[in-house]
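A protein chain is absent from this complex, but the other protein chains hold their places.
Which chain is which? They are A, B and C, in the order written, and residues in each are numbered from 1.
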Amino acid sequence: MEIKRRDFLKLLSGASGAVALGTYGCSDIIDVPEKLIELAQKGPGIVTWTNTICGQCSAGCGIKIRRIDGIPVYIKGNPTYPVNRGGMCPSGHSSLEVLFNPDRVKEPLKRIGLKESGKWDSISWNDALQLIADKMIELRNVGKPHQVAFLDGSDQPGLMNKHIAQFMKAYGSPNYYQSGQLKNNTAPYRLLQGINQLPSYDLLNSKYILSFGSNFLEEGYSPIYYTKIYSHLRDSSEHGRTRIVQIDSRISLTAANADLWIPIRPGTYGALALGIAFVLIREKLFDDNFIKNYSFGFNDWTDNKGITHLGFRSNVISNYYPEQVSKITGVPAETILKIARDLGNSRSSVVLGDQGTVDNTNGTFSQMAVHSLNALLGNFGKDGGVYFVDLPPLADLPPFDEDEIAALGNSKKPVAQSLDTNYPLADFSIDSFTKNILNDDPYPIDILFLYKGNPLFKTLNHHDFAETLKKIPLVVSFDPFITETSEYADIILPDHTFLEKWDKFCNTPTVGFTHVGIQQPVIEPLFSTRNAADVIIELSNKIDQSVANALPFQSYENEIRFSVEKLYNSGEGAIISEGVKSSWLEYLQQRGWQIGRYNSFDEFWKLLTRNGGWWNPIRQTKDYKELFKTPSGKFEFYSQNFANIINKLIETTGGESPENREKVLHSLNISVRGDKVFLPHYEAVPIEENMPLYFITFKLLTNRDGQSSNQPMMQEMFGYTVREYWNSWVEINPETAQEYGIEDKKDVWIESPIGSIKVRARLNPGIMKEVVAVPFGLGHTSYGRYAKGYGTNPITILKNKYDMINGNPALQATKVKISLAT
Amino acid sequence: MTEEKTKTIDIDEALYRPIYETGRGFYLTVGILLMIILFAAFMYVRQVYYGLGVTGMNQPVTWGFYIVNFVFFIGISHAGTLISAILRLSKAEWRRPITRMAEVITAIVLAIGGLHPIIDLGRPDRVLNIFTAGRLQSPLLWDVTSITAYFTASTVYLYLPMIPDIAKLRDRGGKLTRFYDFLSWGWQGTDHQKKVLNRAINILMVMVIPIAVSVHTVISYIFSMTLQPGWHSTIFGPYFVVGAIFSGIAALLIVMIAFRKVFHLENYLKLIHFQYLSTLLLIMSLLWFYFTFSEYLTGIFGAEPHEMDVILYKFTGPYAIFFWSMVVFNFIIPVIVLSFKKFKTIKGILFASITVVIGMWLERLNIVIPSLANPRMELGSGMYFPSLTEWSLFVGAIAVFVLGYVLFSKFFPIISIWEIEEGREESIKEVEKRVKSYLPGPAETSD
Amino acid sequence: MNSTENTSRDKIIFTAQLASISLIWIFVIAIAIWILNLISVSVDLNDAPGISIAISLVAIPVFFTLASILTYVFVGFHKNSKSDLNNTLGD
Partner (left out) sequence: MPKWAMVIDLDKCTGCGDCMAACKLENNVAIVSPEQTEEGRVMFWMDMMSVYDGEYPHVKVKRIPKPCFHCDNPPCIKVCPVHATYINPEGLVGQIYHRCIGCRYCMAACPYTAKVFNWYEPEWAEEFKTCLNPDVSLRMKGVVEKCSFCAHRLQVVKEDADAEDREIMDGEYMPACSESCPADAIYFGDLENRESKVFKLSRSPRAFKELEGLGTEPKVIYLSKRE
């Protein structure tokens, strides 16, 4: 086991031959002598390399920028950065097209005329900030600071979200939201394990990887990290081959590289998981010891009131026998048996679920079902299993005392929380957010800040969200580009692009070790733009001393230094560098030494910024106490947390009573009753019967969430896998196509109850017969010359459905009919 | 002596008339043609300015109309010199009114065809690189050399037999005497001069045949020297030559019929000429089919996957219509028309010839495009739609051909007058002698 | 008098004809030089010189033959047109 562990570390340290090869060839440019040689050769054009963090998506890969006389000309992966180990993705490579993009907002803009009119007037930074500050002061004076909302589209854990949170708290508004679903997605783990964090999977040491719609090579939180692991698994020179089985409605990039692809009806992943659980239980393939000692609610049990409750086992046995499941999922019973047996018999095997499983109305329950398989396999605290990464020892922002106005504002109910019983586990629900603001209920929103992301482009109910943006009197956007969303802004305070700004990221979700990445400017700001973080500091100073106190830094850079200083003092981990093999690092740390290559913080800082990050590969093996923060202190098949939440809801809506309970459960779209509610179970997705085909969307590496659409290179490459460029397409199974008389490369109409879009058909044997799929990312109505008007946005015809538990939009819950466009 | 001369002039007056009498029709045609040519020229300049993007070519179909027409025109050019040379060699007496027309076709079409590769270049401004940095290993250079050789040879071969006629024009006086004087090279019609001229012509016609064959073989090499499916085939050389002669004869027939109509040469071009030639056409059609058949049979029988991609692309795929209409035009129609006496009228022959010319153009299309459209790698098959530029340059090329012919007929007799005379004066006796020579002699009475 | 201007005109035309013949020779020689140049290039780069030479062996003679045929005809015409004249005088 130790050796396996070391393999893992070896990989991350880049010692294994393949990785070493892949990441060679830049260290020689960092050192001094070669640099001089290079200079001598190249004459005037002086080449320098700067390490920073890619900001194209939330993955946070380390990148090296090649600069000639200070001008960035090339980007490659930072070979020493542990997340991507020198690897990169296409959209990362086209980052220079973000920096030099002709459509950037070059100075603060003030809208003239109606919203969405697209007419802008330039305004000086000072006036713009003063204008906003005055509004905010005014609100505070009338004691309504809570009527300011801040929507942060970045899904990246780091300093920025703390920074904004601190600002909002000091100002006195509970309405700071990260519109990404990162927090919502932790709902299942909150229920089963009481942990508010996404797990990481020790894929390297597992022999059998069963993925429920988790397209980790393409849509995962850090595709390149997983690609590295994949290539290591496939490196035939290494230990025996790991089998990867991908359950998905279409052949995603992950499915294409898996050993086996199992087509499944959208929205039925949970049922399949429980069907597999059935076999595991029936054939005694589960981890007996773990189940006995560390799980709760597996067998039927009696509570202290002496009432016996239904257990996971009997629920599964009585409801999810393979034939039944096969009917629901469309997966043959024998396939279910086969994968269940492989899963149970290969040690160690791990189960992960994402996109397909999560992005649906039953996402939470499905994910619970999937995760409970890990429990059956006893996949906790062991190699090739599931584990949770510690946070890096970073300094929290200094405490401050909020004044009574702020205190009052913070006491208010967040505007994005449902007024009725919906979305009990949602951290942010775009649905409630829009509804409540449109109804001024519980209170109106006067100022809305928009940072990163492009929520309008991604939300299901475009129309309502647009209305919301129209309704809010002052919308301030930090976008460096004019996106669909910022078309509705009143003031645009252009942020730097990520190549011009300071920032700090830590622990990319699901990445298997603690790490910190420093993003730093590789070129002086091209235009009169400012780092949003600094702008916020300025605002706080303009607003009120008490607010200013909360952010006692003259610049965001200092703030980063401040938070990193603790890292230096902690003496844990090490600054990433080729020199230190992580095994060596581990050896030293076990003996309580630290790698003293820097004797002052300044030196630490210099090295940190030069190499681009810090990491700590050592994973303290946690005992089950830390893993299961549930009432029972165990893995809860029967989620008492959930039971409590439901009960609380019932109390708040007029006390315990059968009909009341019925009402609540009904409002949550929960069809089952009794104890089953709190057990992992399958909830059928409500779909319109009159439509023949499932409609799903998927994302591509070239344009993960529509953000790369303003980069010509990515627009051109968009559909390189099917040779579609600058254009969307719909994947249709040849047999389905024949049925509807559709030929390859002909345009088709896709019609849903919401509306219809015209897309080019591409026949593809790699998709389920009853499913059609359109890639997400194109179809912009704004966002610059390269984005506007190319392709179609599939979101526009999705029905406005959500997971009623955690408020995630349901991307696979719409059915459509297709016809040849004439 | 003198009176005889005048007599002959009267006899062949019809042949001189087009040179000395210019109707409105002439100016009209020339005007229209010039307009077409000017437009084509404009389109070409535009292409040079913007780049080849204005054509319909793409990846993987990197060659289009220009190369197709290149092969096509060079093919047509085999009408003349080759045929007239063969006819001369075989002492076919009926050749006399035909040879000149044939040779003129060659000279003009060859010039047009030879220009096409240059039209096709992405950087015509660099065409001189061929002279400074050329590589004789490249089949393109083989073309350059062989086409130049063929062009010089056939112009010479056109010019020499014209000398006596030019001399006649010179002696008639009237327009351009000096010009004709210059070209006639002091021809007096003395026996010795005749001897010299005949000897030269005889050497030439022996020489021209291999050159002509080599030209089209080399053109086929452009394709067959690559490794592409559908191109990499040994049969291509002869296949192209046969095709060339085939289309050449058809073109010749069309031209003959046209002039017969326009200049009222019924007296010189008799039905018999057409029937002889069309028999040759029929034979070529059969020969062509035989080659096509064996070409595709080997492909299908071997069934090498990439070969099959290309073949299916032609048989059932997007090019099915072109392929099958090619078969109809080149084989079915000609064979039906030409093998029945009652169809073998001037009209019938004209119809057959036109279909053959179209068919042969389709054949070139079927050879060039499908192989390119089906790359060996898994890239999906490409498609090609010619743009307006390519069409207009195609039409322009044809216009140049017609114009060239019209102008030629304005300055020189398109039927070799002196050969006609020669025919009248000597050939009858000569043929009689010849025929006698291969008849069995009078039986010896053994007494 | 009439004869003299005739002869002068003949002279001009005759020189023009000579010029045309020499043009043909220039053309042919140019081609030969070009091909030889290509051969030398291919030899320098050792880029399939064999083929180049083989082609030149065929091409160059062809062109020269063509040119010489023309010259032969031209010379033939003129040499003997004079002798013919003598013959006629002799009559």
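Just a few scattered comments:
The criterion applied here is as follows: a residue touches a chain if its C-beta (ideal position, glycine included) is under 8 Å from a C-beta of that chain, and two chains touch if they have at least 3 such contacts.
These numbers come from a predicted model, not from an experiment.
Looking at A:S540, A:N733, A:S752 or A:T814, the residue that reaches the missing chain in the full complex is A:N733.
Although one chain is not drawn, the whole complex shows that of B:K261, B:K347, B:R376 or B:R434 it is B:R376 that touches it. Among the residues B:P18, B:G134 or B:G348, only B:G134 touches the chain that is left out of the figure.
The omitted chain makes contact with subunit A at the following residues, 17-22, 24-25, 28, 34, 37-38, 40-41, 45, 68, 71-77, 84, 86-94, 96-97, 99-102, 217-218, 223-224, 227-228, 230-231, 234-236, 251, 253, 255-257, 261-263, 701-702, 712-717, 720-723, 725-727, 733, 735, 764-766, 769, 790. Mapped onto subunit B, the footprint of the missing chain covers residues 50-53, 56-63, 117, 120-124, 126-127, 129-130, 133-135, 137-141, 222, 225-228, 372, 375-379, 382-383.
Here is the rule we go by: only the chains that are shown with their structure count from here on.
Shared contact partners of subunit A and subunit B are absent; no chain touches both. Subunit A and subunit B have CA centres that are 71 Å apart.
Counting partner chains per residue, subunit A has no residue touching two or more of them.
Note for the complex: subunit B touches subunit C at residues 131, 133-137, 141-142, 145-146, 148-149, 152-153, 156, 160, 163, 178, 181-182, 185-188, 190, 192-193, 196-197, 200, 203-204, 207, 211.
Every residue of subunit C that touches subunit B in the complex is listed here, in rising order: 9, 13-14, 16-17, 27, 31, 34-35, 37-39, 41-42, 47-48, 51-52, 55-56, 59, 62-63, 65-66, 69-70, 72-74, 76-78, 80-81, 83-84.
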